[in-house]
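The complex appears here minus one protein chain, its other protein chains still in place.
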Amino acid sequence: MLIRLENDHFHLVEDRFAPVGEGEAIADTVAVILSLSRFQAEGEALLAAGRDVGVRMAPADRVEDLICDLPRLALVALDFPKYRDGRAYSSAVMLRETYGFDGEVRAVGDVLIDQAWNMVRCGFDAFETSVGPNAWAAAARRYRHVYQASADHRPPAFVERSQAARRLAAQEG
Amino acid sequence: MFQYDAIDAAMVADRNAEFRDQVSRRLSGELTEDQFKPLRLMNGLYLQLHSYMLRVAIPYGALSSAKMRALAHVARRWDRGYGHFTTRQNIQFHWIKLSDTPDVLDYLATAELHAIQTSGNCIRNTTSDPFAGAAAEEVDDPRVWSEVIRQWSTFHPEFTYLPRKFKIAVTASPRDRTAARAHDIGLVLRRNREGRLGFEVIVGGGMGRTPYIGATIREHLPAEHLLSYLTAILRVYNRFGRRDNLYKARIKILVASLGAAEFARLADEAWEAMDRPRADLPDVELARIRASFGLVDFRTLPPRSERFEAAKGDKAFARFARNNIVPHKVPGYGIVQVSLKGIGEVPGDCTADQMEALADLAERYGHGEIRVTHEQNLVLPHVALDDAPAVHAGLAAVGLATPNINLVSDMIACPGLDYCALANARAIPIAQAISETFADPDRAEQVGELKIKISGCINACGHHHVGHIGILGVDKKGEEYYQLTLGGSGAEDAAIGHVLGPALSADRVADAIDKLVDVYLAIRQPQERFLDTYRRTGVGPFKAAVYQDAHQA
Partner (left out) sequence: MTSPLKVLTANDLAGGQVVFLSETGWSDRYADAWIFEDPAAADAALDAARAATLTLADPYLIDVAAVDGLPVPTSYRERIRALGPTIHPDMGPQAEGGALVEALQQAKGAARSSGRLGLIRRK
């Protein structure tokens, strides 16, 4: 199942991307997802042919290696081989914040409901999970407030506080 | 004392609601133990040797009387009438039921307490100076910065699944009471020549299997950039720290393998790439947090208290004043240290009655503040010297007036095999035996400062690596044995201790300590602490004394 986050709304979508396994031939669907090494070898040709290309990054792959290609990529899939491996959170934040990637950032692998809020806050907007979209949305929004600025651009507590203080001052003024 | 606002309270309430739901899903069978275990750990609930243990965070070791009473209530209502203060300035309850935990957490929340991030591979409770706001030599109140870090690290989305746990210490005094150099990150706040506040940033210290003293990667990070720079360090660690081997996953291993200079370069690179104004805390929020601590309304008193001086006519009080009370930044006040190391007692344990008595004394004589030290003692940071005799009497009435701070019987001991499922050997009975050996307070004072630290396994929760004398429990052919190390320090002169020789059986440890102390007394020079003598002479004379009769063992 693939859940997409669009305009603050979580919903199920059809996955139009075909994953290409290691050693497999590239399907002739329009949209494919390749591993980083496959992409580095064959991506250029696919992009030139006008295909939609996504790259699947293992936790140890460095997002720095994608910088030049990011504007042409449809999506970056970040793999969680085990949910406890948190490297993909930093990759996601860097894609969004450091490199300004605005394509899809997809969570794949061991994608569990208890990490929904981490993923959303770090800038993921697509989730390959067996959880339904409503349950996913509820888990992602479990906390009414957040303490830090992150890639989801929710206002952190200190912004909420200063806004509240300003409102109060305006009322009193 | 920091006060929650509605947002802080909502954060804890949301977390407690989530955990209540997770507990009920576990009890109804919807979650398996494998799925549930990491969730309960993230809420501080461990399954130990005999039972569940709940670890409650005491942010930067600061308690109010109300919080202390809440802990007493938990001990009495849901546990067996006591709690255990840890080397991380937290408290552990050793007999909590899983089915009670949601109620316990809701109750704790009413006193602004929680168990969030007291376990798991996340950023843990920040260690800080128990003398904060009271020590004359501090350049700023380190609690303010610890609270900044508490908020930033709570439910940090990027840093909840780090390679391993992560501990930060903040101190603002030249005297380090936090073991900053033995933390993943140690922050030492100073003013530079222009008077600007900045942090010395120390990275990669730690204990465990491979102990390291941290390396300084920045001499003076402007204080206003604390959060962006911490984010940079954590990002480098999260990305490149090892995840293939539990024992090599702490940041100390990354820093050691890259070298401090290369680690610093990577951190700087990550820092440069960051949108810093967005990552750093705005000045108004810093000012708000500072104000949330409120001001202690000290009285204007003469520096010398006649009542205090007169009370020293009583030998017991005089001894207590000598060993447990240190000068305060405000004239006429003292910092009263409360030892949880009564002779033959369990280091760090405190009964519900004692907690309540302390809460009362703090309220009556100490502006309602209590601190927990990483050496498992408590502190009443603001006591007028005039009131010290009354405080002493109140402490004595509940068995808390042991006058042994920094002395040989003021030991750190982890719970060891009496509670901990990971232990190789017991730690507490060893501490008890040593403290009985040095029960004579005159001898203890003659020996002077001596820090003994005991761990029940190589995880080193008892900080044995940085003990002047460290004791590590090992399993040798199915028996409890203890390896001694000498020369460690967790203070500003931080060092890792050296192994003295082959491990000793349990019944020989206290005697060996006795011999080490005798050697020290025989060869020390004026003003030398045990540690200084060891550093001067090396291991030779100490080793000879302990192992001279080894062939008889």
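The letters A and B name the chains in turn, as written, and every chain counts its residues from 1.
Methods note: a residue touches a chain if its C-beta (ideal position, glycine included) is under 8 Å from a C-beta of that chain, and two chains touch if they have at least 3 such contacts.
Everything numeric here is computed off the predicted structure, so don't read it as measured data.
Chemist: Given that one chain is not shown, what are the shown chains it touches?
Modeler: In the entire complex, chains touched by the missing one are B.
Chemist: Pick from B:195, B:277, B:313 or B:478: which residue touches the chain that isn't shown?
Modeler: B:478
Chemist: Thinking of the whole complex, not just what is shown, which of B:341, B:426 or B:451 touches the missing chain?
Modeler: B:426
Chemist: Of the residues in chain B, which ones touch the absent chain?
Modeler: 26-29, 32-33, 47, 49-52, 80, 94-99, 346, 417-419, 423, 426, 428-429, 432, 477-480
Here, only the chains that are shown with their structure count from here on.
Chemist: For chain A and chain B, let me know how many angstrom lie between their CA-based centres, rounded off.
Modeler: 38
Chemist: Where on chain A does chain B make contact in their complex?
Modeler: 59, 62, 83-87, 89-91, 93-94, 97-98, 114-115, 117-119, 121-122, 142-150, 157-158, 160-162
Chemist: Which positions of chain B touch chain A when the two form their complex?
Modeler: 5, 7-8, 10-11, 14-15, 18, 38-39, 121, 151-152, 154-162, 235, 238-239, 243, 273-275, 278-279, 281-282, 284-285, 288
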